[in-house]
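The structure that follows is given in the form of structure tokens.
Heads up, one of the protein chains got dropped from this complex, but the rest are sitting where they should.
== chain A ==
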Amino acid sequence: MTTAPGAPGASPLTAPLTVEFPFTRSLGPVQSAFLTGLRERIVLGVRASGAGILVPPVEYDPATAAELRELVQVGTSGTVTTWAWNSRPRPHQPLASPFAWVLVRLDGADTALLHVLDAPGPEAVRTGMRVRIRWAAERDGAITDIACFEPDDSPPAAPRTVRAHHGTFDNPVTGIVTPARLDYTHTPGRAQTRYLQALGGRRITGERCPSCDKVYVPPRGACPTCGVATAGQVEVGPRGTVTTFCIVNIKARNLDIEVPYVYAHIALDGADLPLHGRIGGIPYDEVRMGLRVEPVWTDGSRHPDHYRPTGEPDADYDTYRELL
């Protein structure tokens, strides 16, 4: 975390936060046929009860929810039904230079497909214009196998009837991965900012509820019991008592801690809520409820690395029974 520019002492902490995951989905028979078809430069639709031919195809009728399976092949040219000019493409969008978002009704289809149109400018785009698919050079069974649409200057083809398609291909695509990456600026709020700033000075602070008098650590700004702000800061610890613990036998990836090790709930002196931390400096099988511990700080780390025994006699059970 870094301190953002602003009023001294009052500026909130901020840090970049990236949420990234591969959104992995299996495909049903209709979606599998459609996306595999794109790989083979074939566009498939599905015949619906009332709405005619749906492209892109779905497995259930949008109006009646009836199961749909009757695949048909439609054209690779079509008509723009609506459009919008995007002069500043955003990250991940199909074209890096200005383009038009379009809904295109492909020849033979009764519904429209969302995609992008490569055109020199908004004056070159209009509803009703003819466009055709520009296929991606490398295709692997995804909607992006259509690189984009491009203006189709050839005369409109004679009305064509769609023809049935078996929908079966060699080596069909059965799943897709849609990567998602979102970048945020995380801000922890007033209470956690105060807590983190104190940690920078190797002090652990809780905040007291003005209503029930409980001291919460780490504080989150509100007393979950009373629903009021916890504004009064209280220094807690540094010593505390192990209230309960577990022995971890699975080595965490990218974590340089030998197993087994002990992870514990630690009630710092003066706090009314235990926080959790790793216990070190003692064999794992000698850790016990009531063990008195203190934080061990290492250079360059904002949080205590672990807690170690203080050598004091164990705390009496009655002193921490309410904190289990």
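Basically, a contact is a pair of C-beta atoms (placed from the backbone, for glycine too) under 8 Å apart; a residue touches a chain by one contact, two chains touch by 3 or more; residues count from 1.
As a convention for this text, contacts and distances are computed from a predicted model.
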| The chain that is not shown, which UniProt protein name from "Cytochrome d ubiquinol oxidase subunit II", "Lipid-transfer protein", "Carbohydrate ABC transporter permease" or "CoA protein activase" does it carry? | "Lipid-transfer protein"
| task | Looking beyond the chains shown, say which of A:144, A:174, A:197 or A:319 touches the absent one. | result | A:144
| query | Out of A:180, A:246, A:259 or A:324, which is the one that touches the chain we can't see? | reply | A:180
| note | Residues of chain A touching the missing chain are 4, 10, 12, 14, 17, 19, 23, 25, 27, 31, 35, 51, 54-56, 58, 62, 81-87, 90-94, 101, 103, 105, 111-116, 122, 127, 142-144, 176, 178, 180, 182-193, 220-229
